[in-house]
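Okay, here's the structure, questions in a sec.
All protein chains of the complex are present and in place, except for one that has been dropped.
First chain written, first letter: the chains are A, B and C, and each begins at residue 1.
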Amino acid sequence: MKKIIGDLVVSENIPLKNNHFLLKLTQAEPLPHILPGQFVQLKIDDTPSVFLRRTFSINYVDRKKNEIWLLIQVVGDGTRSLSNCKIGDSLNLIYPLGNSFSMPTSSQSRLLLVGGGVGVAPLLFLGAILAEKGFSPSFLLGARNIDGLIELEKFQQFGDVYIATEDGSAGEIGFVTDHSILKNSFDKIYTCGPTPMMQAISQFAENQFIDCEVSLENKMACGIGACLCCVTQTHQGNQCVCTDGPVFNTKELAWQI
Amino acid sequence: MKKIIGDLVVSENIPLKNNHFLLKLTQAEPLPHILPGQFVQLKIDDTPSVFLRRTFSINYVDRKKNEIWLLIQVVGDGTRSLSNCKIGDSLNLIYPLGNSFSMPTSSQSRLLLVGGGVGVAPLLFLGAILAEKGFSPSFLLGARNIDGLIELEKFQQFGDVYIATEDGSAGEIGFVTDHSILKNSFDKIYTCGPTPMMQAISQFAENQFIDCEVSLENKMACGIGACLCCVTQTHQGNQCVCTDGPVFNTKELAWQI
Amino acid sequence: MANLTTKIGDLTLKNPVITASGTFGYGEEYLDFLDINQLGGICVKGTTLHRREGNPYPRMAETPSGMLNAVGLQNKGVDYFINTIYPRLTVFETAFIVNVSGSTLEDYIETAEKINSLSFIPAIELNISCPNVKQGGMAFGVDKDMAAEVVKEVRKVYHKTLIVKLSPNVTDIVSIAEAVEHVGADAVSLINTLLGMAIDAETQKPLLSTITGGLSGPCVKPIALRMVWQVAHAVKIPVVGMGGISNARDAIEFFLAGATAIEVGTANFIDPAVSLQVIQGVNDYLQRHHCESINDIIGALKTV
Partner (left out) sequence: MANLTTKIGDLTLKNPVITASGTFGYGEEYLDFLDINQLGGICVKGTTLHRREGNPYPRMAETPSGMLNAVGLQNKGVDYFINTIYPRLTVFETAFIVNVSGSTLEDYIETAEKINSLSFIPAIELNISCPNVKQGGMAFGVDKDMAAEVVKEVRKVYHKTLIVKLSPNVTDIVSIAEAVEHVGADAVSLINTLLGMAIDAETQKPLLSTITGGLSGPCVKPIALRMVWQVAHAVKIPVVGMGGISNARDAIEFFLAGATAIEVGTANFIDPAVSLQVIQGVNDYLQRHHCESINDIIGALKTV
């Protein structure tokens, strides 16, 4: 899958609640083929404290508009600067990077996508692709409170959405792992979010013998497998999250708590 | 004279020829008293390659509008970034800095202001103040060619303007030191521009026993006399261009070629 | 308000933020911008026995996230300091620390002895690490025996708080810190500037008259922080940390690494009032982290 360095143009920059924003980037030419779970390395030129590129999951691909969506949470100088992008601004991206979530096998039909915080980002595109392929994925989305639930209406397009908030301000109270939907049977779980959440979910999946894929967010320098900075411990030794991942089957991972 | 750190707002940013632009900065409150020859230290936040503040002469002060004008030539990343300022942008300045051109004594009435390139900047405000005080200064402005002559019409408000261009595309051909106006008698010369020009002019002034002040443009870090980076050799030893200058009487300077 | 007082030898500072030598003049240059009485201390310009003209212009070059300087200890000599500047400083309520530089052992001793008599100066910072003059003490600072010797001799004549400023241009800064601790330094401060160089590709000339100069600013912070951490683990005397500190968060990092106080240098050029923001920010941090005193975070780095 050929990686590209290219300039895309901001077509929309939509402020969302809780310091999130949705950045839509487009170009005249058709986009390359992009798989759910892949990410981009974005260059930020106008912020002295930002040196390396910044990594963002691909939230959605609108093929008709040649649009890549990034769902971003403002956490530091780089994301703050991006949140001020204007329509027409040009951004330099290296993409599409990383492997992808794997499609369910023929025996897997009951699919649960579990997301927490801004970790929901790649699950939207995954849900869209699964729906396109005829699956009916369920989404279980968690947040501290109702304000942390982003893009809910978008997820609802592609399947049933279940909610857990720590303070009970929306959906069931508690962590995603406490949610009653987990009493149902699932064939495959996909998850992305804070590490403790992903670990709890993968523990749950393991206990229930459910196939489970997680998307990791290690700190990256190059994003293309050259620097060996982004490793995670697997049963095959250290592997690069940027090229061997970001998606790993939990069976491969030697979770370091 | 109290120095201030303050945010001013861009009220106009006018592109001029030959990579120059005129930046007008304003604030609601009245400006402090500013003398001709003083300068500002301007902070540039959005350019990773710019670390220190950038130094600019005060081109003009519009007291009615509380406006400081900076006439700037794009030479590197900092000035390029400034050239893209939009109306309403806020810029942080330390000002007013440095000494100032001294007013003519009662016996000095025939005044010549000699500027070259972007070095004409402080001479506009000086000319305005001199005119205000009842003098009729003459301006001798030099450039490589007609495109290098900036703000001519503004200078004409305050006195006669004589021109020298190296290629003869405007005014007399040659350097300012070749100009026929120098055959007239003058009581005092003020000059700012490229070092070789200022040296030639001060040599001329010395030969003719004319009182002469130059405004130097040494590289500065602090701009307030703390770092001792901006020194020039004088007959009293090294002196700081930012506090002992930028204006020096040529009698004080031990010109290093 | 958290308790920000900190001790370096016999010197108690009202807060642990000092402005660094050579970057804050004598404090007076900054009076328009901040109330210098609120500073923990002010390290004044490098002072030498005799007047020095410093190096020729150009003395400064900007570099990525930093700058090079080649000022070369320009100052009017210790007697001028004592007679003309010192009396003016005594009206302020902050600790003035004199940064003492020299070319020879005798220079250091004589200068320190003169400063010892100034009742209002509670400490000197012995600069054995200036890279910008041929005999700027850098030779002392890069050799542990020479470093120990100059400190030992100065210790004999200087009876107040003696801070020794170390050079980062060494293989093993810990051994030098230990050597000066051993002969009676009350504290070490680090880092001075790193020896660097910049070239104008178009003119093909060096950007400094001296070709090489001293690098400072945020670019050196990771190196400074590492050295402070190494030295703080090795010596028992307090460590004054500096190198690229531009905000409270940077300062906190140095405290966590083991600094008892910090100095703010190059950042003063960009924001003359930055030191007060650092003090305020450190206080806010301590309150947010429920610490009563700055001591709660000094050396508190969690390394498991």
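Criterion: contacts are C-beta pairs under 8 Å (C-beta built on N, C-alpha and C of every residue); 3 or more make two chains touch, one makes a residue touch a chain.
Computed from a prediction, not measured in an experiment: that's the story for all the values here.
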Among the chains in view, which touch the chain not shown? A, C
Please identify which residue in C:N169, C:N192 or C:N295 touches the non-displayed chain. C:N169
Of A:L8, A:L35 or A:I94, the residue that touches the missing chain is A:I94
So one chain is hidden, and I want to know which residue out of C:M146, C:L195, C:A234 or C:A273 touches that hidden chain in the complete assembly. C:L195
State which residues belonging to chain A touch the missing partner chain. 2-5, 43, 48-53, 94, 218-233, 237-238, 243, 256
Note that chain C touches the absent chain at residues 63-66, 68, 142, 169-171, 194-199, 201, 203-206, 211-212, 215, 217-223, 225-226, 229, 244, 249, 252-253, 256-257, 285, 297, 300-303
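Basically, only the chains that are shown with their structure count from here on.
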In angstrom, rounded to a whole number, how far apart do the mean CA points of chain B and chain C lie? 36
List the centre-to-centre spacing of chain A and chain B in whole Å, with centres computed as mean CA coordinates. 55
Sites on chain A at which at least two other chains make contact: 48
Touching at least two other chains at once: which residues of chain C meet that condition? 65
